[in-house]
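Worksheet for the structure shown next.
In this view, the complex is presented without one of its protein chains, the others remaining in place.
Here is chain A:
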């Protein structure tokens, strides 16, 4: 019997969902509200020099690699399974968009982190 690949996608969904639950709100507040509006954090907190130093460090790379792809895998899996609930019985096409999008995002993340250098 062929082994199911479901645990892999469920695992990525679960890991992304957990990260989004624990770090998501604070992260959105930092990057989307505090820094753009200059409240609580310094307006230049996300300056080019700061963010390059962050993205060039191993910790920064690991953080970005955990957050961005796992958020996309979490969302892709959940959206794929919700399509049924809104009356779209998607097959291969929907799978390709949801999981393919997450995979593409993962590859772009890897490429960007590599081209930023160490």
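Just so it is clear, a residue touches a chain if its C-beta (ideal position, glycine included) is under 8 Å from a C-beta of that chain, and two chains touch if they have at least 3 such contacts; residues count from 1.
Note that in this section contacts and distances are computed from a predicted model.
Trainee: Name the absent chain as its UniProt record does, using one of the following: "PmoA family protein", "Monovalent cation/H(+) antiporter subunit G", "Extracellular solute-binding protein" or "Fumarate reductase subunit C".
Mentor: The UniProt record for the chain left out of view names it "Fumarate reductase subunit C".
Trainee: Of the listed residues A:8, A:52 or A:96, which contacts the missing chain in the full complex?
Mentor: A:52
Trainee: Going by the contact rule already stated, which one of A:7, A:36 or A:93 would touch the omitted chain in the full complex?
Mentor: A:36
Trainee: Which chain A residues would touch the chain omitted from the figure, given the whole complex?
Mentor: 16-18, 20-37, 40-42, 44-46, 48, 50-52, 55, 64, 67-68, 71-72, 74-76, 78-79, 82, 85, 87, 101, 105, 108-109, 111-113, 115-116
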